[in-house]
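Note that one protein chain is taken out, while the other chains of the complex remain in position.
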Amino acid sequence: MTDILNAIVLLLNFVFLPGLSYGSQLALGALAVTLVYAILRFANFAQGDTMALSTVMTILLTWLLQHFGITLGFMPTALLALPLAIIGCLIYIMLVDTFVYRYYRRQKSKPITIVMASVGVMFVTGGIVRFVLGPDHHIFADGERFIITAREFKAMTGLAEGLAIKTSQFLTITIAILLVGFVFYFLQRTKTGKAMRAYADNEDLALLSGIEPHNIVRVTWILVAILTTIAGVLYGLDKGFMATSYHQLLLPTFAAVIVGGIGSPPGAIIGGFVISFSELILTYAYKKFFIYLLPEILQPDSLLQFLGTEYKFAVSFVILVIVLLLRPTGIFKGKVI
Amino acid sequence: MSRYTIRVGVTFGTMLLLLLTVGFGQSWSVCLSILNLCLISAIMAMGVNIQWGYAGLFNVGIMGFTALGGLSVVLISKDSVQEAVNAGGMKMLMALIIFSLSIVLSHYFYKRFKSKWMVSATLLAGYIITRYFYLDAAQSIEAINPAFSGYLGGLGLPVLLSWITGGLFAAAAAWLIGKISLGLRTDYLAIATLGISEIIIAIIKNEDWLSRGVKNITAIPRPVPYEIDLQQVDWFKEMVATVYAGRLDLLPVSEQASALTAYASDASIVLVKLCYSGLFIAVLLLIIFLASLALDSPWGRMIRAIRDNEIAASAMGKNVTKRHLQIFVIGSAIAGVSGAMLVTYNGQFTPGSYIPLRYTFLIWVMVIVGGSGNNLGSVVGGFLIWFLWIEAEPFGFWLADVSTSFLDKENSIRQHLLNNAQYIRLIFMGAVLLVVMRFSPDGILPETNKKL
Partner (left out) sequence: MAYLSGTNLVAAYDQSVPILNNCTIEAEKGEVAVIVGPNGAGKSTAMKVLLGMLKPSAGSVTLEGKDISRLSVQKRIRLGLAFVPQTDNVFPTMTVQENLEMGAFLRTDDISQTLAEVYDLFPILNDRRNQLVGQLSGGQRQQAAFGRAMMTQPTIMLLDEPTAGVAPNVVDEIFDNILNLKNSGRAVLMVEQNARQALEIADKGFVLVSGRNEHTGTGKELLANPEVRRSFLGG
């Protein structure tokens, strides 16, 4: 019996909790991408690097706060820096929109041209990020690392396996729930939110209802700035900041968007979790898990791992391919053309 | 003379001038290095141009295709590591066979029974068995003399052959990706290419048994003579002696021998690079020739008709997806060839050096700046942007230096920014792309046959 409990705790600790928090981070980023898809109608390749840039702003502000001795007790100081970083991110995004995207919007350029412009923005943004913080790994989480440590859990339950809850995981999940709740409330219940959906649904008819497109675009970028910054900071608190790993978030984020259905906000959330859990389930080594469950003679001697962790983004890709082959519209019917 | 011809003349004249400036100002060796990389870049750019300019296909995974070309150089030209082959070759072959078998079998099940479950089960079982053999094989291979080999090696064939196989490798990957993502949303292809290129890079970085991973592979055989050998042959020594006769005569006899050796060593470097230039120019011309031939054929006209009005073309019964797949495979193959050429020229395969900035983004800047849809434009773009790229690094450093000069020498912020100055060229190149896209979307040499 305790063996079964131990096995379950093992999975909770190494697959379920990390999957939940990574999935939340992906979901927030995917929500931003899907909103841009729905309203501005292009795949924003700059998402990962914009996330990195807003995290860089947060890190710099955090260092500044720490320099003046301002911290947030057992919570990470980055939370204090977050609101300012959101504003900074918004300013950057609005500048980019003014100088890059707006022109193509007015020209009614083909989506692929705007995608290409976003690739240009991706490299400029990535350049700024690397110029400011370099290519190295930075840890900027301070405060208590754990809410419950593995040791405390073991002492509490008497099990051999511990279930550690990291502060960053707890924060990620709570903030993500609140934020997603807010975005959905906004889209479903407020007049502006409904206007956004209307604009996404039928642009011409939205204009015929008197909806101003640049208001819609502005609100979209505001939501994107909030989602992007928070997603980036939560990811950074959880795993540390590194420019390339943010850049590489692009693939799982896109995969999440497409799995869920392009332009569908609920789809982006579901997609985020599909990707994160697939990654963790397929790259976890089940050896220990089966040692708990199987009698001694049947116990495995290999790692029992489907895929090395160095290939974790291949999982996103494979899921992407499966979706494109079987159901290109995604789970919630997205736009295919 | 049309304005376009003048434009071509002026641009190529400028490029020649730039190269000559480097040649006379710095050294001919540097000049030829730049020229050779320009030539390779031009070919890479042409592969992308064929996809974007002819068909509007956005490939964000050029890096992956060039890396496959690079890998092919290793697999074709390096000698096989017999011990490693003995240790794990069979098992690896076994893994490969089982993997292929499971794919074929699942395909058959799909065709015959239309059951997704059977397909999934076959693939899963196939994967697990493959992985069993594969892990064992990889371990045995990598255990053999890891500091020097630790990989299977290659086939020991002439390196030039690998330029062709490099194209084939890239074509195969492109076919797979195109088959899956073409015909859906236009941006799916972009996302899929991004994914495949990251995976290809992950494979060459992590599969040590195949590519030695980040331990790199050096001493790749050459298609041209080695400098050392050149310096030993008589005709070369005589040639150098004749060319430098004037200067040698001015020296005292005692120093003439050592001076001749020095001249010969310089000349051998230049000659080797010239040989490469010759090879690269031949490939470039061949590709330009074939591309213009293809573009003027009925096939090429159809391709452009599709690009200009996909809806009308598909209404006229043209199979848009099939044409796009052909174009995508051809363009990627060219990228693969150029990747192979680059590794051959460098003489080493360094998986760690494959970064999207250099191998995807820079190529895009070349295509757009040169003029998408125009092959000469890609050549020009390849030349100019490579030149800029080389020059942008000192420029970035200078910028970081000047902008922080009010700070103390030891100031940590200044130090930090100077350390990161290399990234300024990222920003710079991105800005170039955005500005050209916006203000001169036709590029330096616009497409000539835009309207049919």
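Order of writing sets the labels: A and B. Residues in every chain begin at 1.
One rule holds in what follows: a contact is a pair of C-beta atoms (placed from the backbone, for glycine too) under 8 Å apart; a residue touches a chain by one contact, two chains touch by 3 or more.
Just so it is clear, the model here is predicted, and its values are computed rather than measured.
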{"item": "Among A:Met156, A:Ile177, A:Leu205 or A:Leu325, the residue in touch with the chain that has been omitted", "value": "A:Leu205"}
{"item": "Omitted-chain contact residue, chosen from A:Arg41, A:Arg102, A:Arg197 or A:Arg327", "value": "A:Arg197"}
{"item": "Residues in chain A touching the chain absent from view", "value": "191, 194-195, 197-198, 201-202, 204-213"}
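The definition used in the following text is that only the chains that are shown with their structure count from here on.
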{"item": "Separation of chain A from chain B, taking each centre as the mean of its C-alpha atoms, in whole Å", "value": "32"}
{"item": "Partner chain B, residues of chain A touching it in the complex", "value": "42-43, 45, 99-100, 103, 110-113, 115-117, 119-124, 126-128, 130-134, 247-248, 250-251, 254-255, 258, 262, 302, 306, 308, 310-311, 313-314, 316-317, 320-321, 324-326, 328, 335-337"}
{"item": "Residues on chain B engaged by chain A in the complex (per definition of touch)", "value": "56, 58, 60, 116, 127, 131, 135, 180-181, 184-188, 190-192, 194-196, 198-199, 202, 205-206, 356-357, 361, 364, 368, 416-417, 419-421, 423-431, 433-434, 437-438"}
